[in-house]
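All protein chains but one are shown in place.
We just call them A, B, C, D and E in the order they show up, numbering each chain from 1.
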Amino acid sequence: MYLVPGVGLKHEELERRRRVLNSFASQGFSVDIAAVSSGPLSIESYCDEYVCVQPTLELALKTEQTGYDGIIIGCFGDPGIEAFRETLKIPVVGPGEASMHVASMLGYGFTIITILKNVVNPLKVLARKLSLEDKLVSVRVIDKPVLSLSENVENTKIRLLEEGEMAVKEDGADTLVLGCMSEAFLGLSEFLQEKLGVPVVNPVGVSVKTAELLVVNRLSHSKLAYPPPPKKLVV
Amino acid sequence: MYLVPGVGLKHEELERRRRVLNSFASQGFSVDIAAVSSGPLSIESYCDEYVCVQPTLELALKTEQTGYDGIIIGCFGDPGIEAFRETLKIPVVGPGEASMHVASMLGYGFTIITILKNVVNPLKVLARKLSLEDKLVSVRVIDKPVLSLSENVENTKIRLLEEGEMAVKEDGADTLVLGCMSEAFLGLSEFLQEKLGVPVVNPVGVSVKTAELLVVNRLSHSKLAYPPPPKKLVV
Amino acid sequence: MYLVPGVGLKHEELERRRRVLNSFASQGFSVDIAAVSSGPLSIESYCDEYVCVQPTLELALKTEQTGYDGIIIGCFGDPGIEAFRETLKIPVVGPGEASMHVASMLGYGFTIITILKNVVNPLKVLARKLSLEDKLVSVRVIDKPVLSLSENVENTKIRLLEEGEMAVKEDGADTLVLGCMSEAFLGLSEFLQEKLGVPVVNPVGVSVKTAELLVVNRLSHSKLAYPPPPKKLVV
Amino acid sequence: MYLVPGVGLKHEELERRRRVLNSFASQGFSVDIAAVSSGPLSIESYCDEYVCVQPTLELALKTEQTGYDGIIIGCFGDPGIEAFRETLKIPVVGPGEASMHVASMLGYGFTIITILKNVVNPLKVLARKLSLEDKLVSVRVIDKPVLSLSENVENTKIRLLEEGEMAVKEDGADTLVLGCMSEAFLGLSEFLQEKLGVPVVNPVGVSVKTAELLVVNRLSHSKLAYPPPPKKLVV
Amino acid sequence: MYLVPGVGLKHEELERRRRVLNSFASQGFSVDIAAVSSGPLSIESYCDEYVCVQPTLELALKTEQTGYDGIIIGCFGDPGIEAFRETLKIPVVGPGEASMHVASMLGYGFTIITILKNVVNPLKVLARKLSLEDKLVSVRVIDKPVLSLSENVENTKIRLLEEGEMAVKEDGADTLVLGCMSEAFLGLSEFLQEKLGVPVVNPVGVSVKTAELLVVNRLSHSKLAYPPPPKKLVV
Partner (left out) sequence: MYLVPGVGLKHEELERRRRVLNSFASQGFSVDIAAVSSGPLSIESYCDEYVCVQPTLELALKTEQTGYDGIIIGCFGDPGIEAFRETLKIPVVGPGEASMHVASMLGYGFTIITILKNVVNPLKVLARKLSLEDKLVSVRVIDKPVLSLSENVENTKIRLLEEGEMAVKEDGADTLVLGCMSEAFLGLSEFLQEKLGVPVVNPVGVSVKTAELLVVNRLSHSKLAYPPPPKKLVV
């Protein structure tokens, strides 16, 4: 189950994303998608990250109760991932976490190409939380808000190409990661990979296959690491 | 202004805390206190941390508009501190952050004594986010939920003493930090300091004086570090 | 293709392992197995690691030429992984690398349980090469050579249980990793997981699914990171 | 008590500095100033740092015996701070240490702007000793010796502005620290802060308020960390 | 005994190198040289490194049995050093390891100037294995294969000078290390040192004197660190 923490996506776009997600799934697996009904339009700052957690958490709980095998957080910043893991037993995949680990296996240093300068520091902090800060060469931005990405795909493509090239030439990255789910759902990673000659990690496909990896191996997060929160009233 | 992110404190306790806070303030400064009207009773897990941010953020915004000089987050885990800094221009003091920096100036390694095992990992992650993980020797727990701390103060005192002694003898700490505001408001730090022979950092006094330090020096967080979030609707 | 770098496994055991490998594969994928015809019986030291690379490298090259989609190195120490990546274009999965990255997603700190003290330092160095040394809590050994593991499975099971328990209780691990392929092929990870209450990462299943993840996402190692070696004679 | 470790300041300048120091003090606190009578003119190298310690240490001891509540070392490099802490019980504030900790609370990375290339490495080593090397983005120099700073304040101002701008634009700093007390006593930090749009930490004000913070909280360095030196003759 | 792991050197060149090695030896010490009879022509990639170990290991074993006091690996990448130490009791000097430790004593940060981009990442990984990655400022290449270095010494000299200058000016190195034995045997380090005004570490002389240091101090690697490999057949 892929959980969208923002309210800014229309029904058709959700349906399109469901299809993209399932194009990565192995036989025997299918990915569902659901969006919160309240919260920010998109996740573009720490504020958005904190505010989106509560409604997504409720959605996640329902998902587990319905019997889904695992959850993918629908935002590259992995907002609230520790809270999900405290609450749920089924595996919780953070696209940022999974993508940075995969990128770490492909080379010596990766660059994340994301949307706005507002999320540069949050992504650096995420890498630090994952102990992968030594592998993160730089975070670059194409300087476009989430909801405008698909308005002019051609321009998004050019900007991704430009920043990707600078990441390799100026920052010394040998691997790239698309650092925003809406960016990733545009389906440009193979095009970029071919043009730039370095691996381009797409968090969509990586998240689906990481979820499968965990489910098939009967693995989930350690409850010693994420103990269930003490029971009490929330007013 | 000291902002309590939970709803579990009665009016008299809030008043008592206001007095304690002001006992640390220099002439010319006074500290007000306010609690959110919705949210968790207390902050004892990642879930609580994430859920408490939205209502506290609204309170914080009002505080700045009212003309206060700065804000102290009323929880040692500094929940949502980055969101506050994105939103506000006035300085935002995180008691965990301020206390760990002060403890770092007093010795080579400190232990945090906190309440429940649920917050051990969150506090270690906080130290890592602050780049102070090398100074954090250990996190120890007295194993009592927030709201029970004041029920049996004598027992809380004994448990703090026991864990403090083990921190020094077994973990090699030379400095201690009280890792929960409700623990700190019990006013036991000087007693512990005397008994244990090592500095015991009280986040209450440290936060008040750090707020003063910033205000007097006309310092606040960098807006390059915490740019204001892009304007948009939150549904 | 799963490549066994040692010569110590009989035909039936290779067949059995092929079946275990395929039990993790999604539909559309199948895993083949091949062993070198010269080299050490098993990999239990730096000496074994260095010596096994040349014959395995030749086998790997043939594998790529035959048209396989990817390669899994049949040893948890990932011997020669950089040489494979310099030589090949198809993805090369190191079971140690893949398992440590997966374990890093499940908790705050993992312990590797391996066979002999000879490989303790090599595995710590591997974690350091991967920049995951902060997540590696400890390496523990059951003190049995590779080829004796299956002779007395019951005893191996007990030793794994004992060391797993100590890893959790004494070292503070919240996640375990089986640190030897022959150990992992015994199929004990779910049993251990149930008994110990923490995730137990099995490098066999993790490697198969990591290979799939890379192939489905059309990812392979960066050739900027692993440039092809200069052409020249080897006498 | 603010202790000047060099002999190069005239009486009027000491008086002026006393006034600046007290402009930061809260009611109930007053700051005295004293300079050593032998030692280097100013502190601009490791040699100066080592040589100034002995006379300053004697002055510090007298200060404690006179009944002062704390000591501020009058040099940003914090020369001899560990020796002061071994010898004294009252808190010892190092302006470099205090300023770097405060700067760490204001953003993700700070640049120190200091005087001469001779102190660049000493300041990097100081950051490393404090475990804050990850927060120190760069050290920049205005290339003027201590005693010439006040000769042409206008030029000093321009140079600080130039280096501050480069720190932000080229090095990626989001916060600045004035890395020399004589630089800081010129009172330019607010001007720079306004012009550059990032916080500029002034070690003078930060040191005074850190001393107050410690005294009000009844905190001093741990005697486990800085045990008193064994008694013996110094010939 | 200096062991050449490649087969590409002619008899006269081996003799010349023996003379250079002995020019660094103290009275009472003499250095012998031997090359493997099979293996790669030179060591210019991970592949070469892995492949050269087995024949060199056999040569090393004979060396110890003959009664030599220690061994120097004849390649800056220290290929197989852990395997040598597992197998032998006499000290094993890795020129890369010894040179990086010496360079660390001469300044705050060194640049390695090596031959081809293929060995840049291997040398960075080597520095990381040694825990000296913080001292390694950069790795620069003159872009010439090993066996061509001596063909046009004048050009090699110019390229070393160019890269050395850029290391100091652009990367901020204060110390240089020649990162290839064939480069080092050209005898250019003093010329470079004079021209560039920074220390230039020559791994040839450093290795000879490190071997002496260990022998005179009766030191060798710890057998707890490098336990002998379990006895077994290699087919």
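Methods note: contacts are C-beta pairs under 8 Å (C-beta built on N, C-alpha and C of every residue); 3 or more make two chains touch, one makes a residue touch a chain.
For clarity, every value in this text was computed on a predicted model and none was experimentally measured.
Trainee: Can you say which of D:Ala34, D:Leu57, D:Ile90 or D:Ala211 touches the chain missing from this structure?
Mentor: Residue touching the absent chain, from the options given: D:Leu57.
Trainee: Among E:Pro40, E:Pro199 or E:Pro230, which one is in touch with the chain left out?
Mentor: From the options E:Pro40, E:Pro199 or E:Pro230, the contact with the absent chain belongs to E:Pro199.
Trainee: Considering the complete complex, identify which of D:Pro40, D:Gly70, D:Gly109 or D:Pro199 is in touch with the unshown chain.
Mentor: Final answer for the missing-chain contact: D:Pro40.
Trainee: For the chain that got dropped from the picture, name the residues of chain E it touches.
Mentor: Considering the whole complex, chain E reaches the absent chain at 24, 26-28, 94, 97-98, 101-102, 104-108, 130-132, 134-135, 168, 174-175, 190, 193, 197-199, 201-202, 205-206, 209-210, 212-214, 216-226.
Trainee: State which residues belonging to chain D touch the missing partner chain.
Mentor: 7, 37-42, 44-51, 53-54, 57, 80, 82-83, 85-87, 116-118, 121-122, 125, 128-129, 145, 225-227, 229-230, 232-235
Everything that follows uses one rule, which is that only the chains that are shown with their structure count from here on.
Trainee: Please compute the C-alpha centroid of chain B, do the same for chain E, then give the distance between them in whole Å.
Mentor: 53
Trainee: So, what's the distance in Å between the C-alpha centres of chain C and chain A?
Mentor: 27
Trainee: Express in whole angstrom the distance between the two chain centres, defined as the mean CA positions of chain D and chain E.
Mentor: 44
Trainee: Any chance you could list the residues of chain A touching two or more other chains?
Mentor: 108, 121, 225-226
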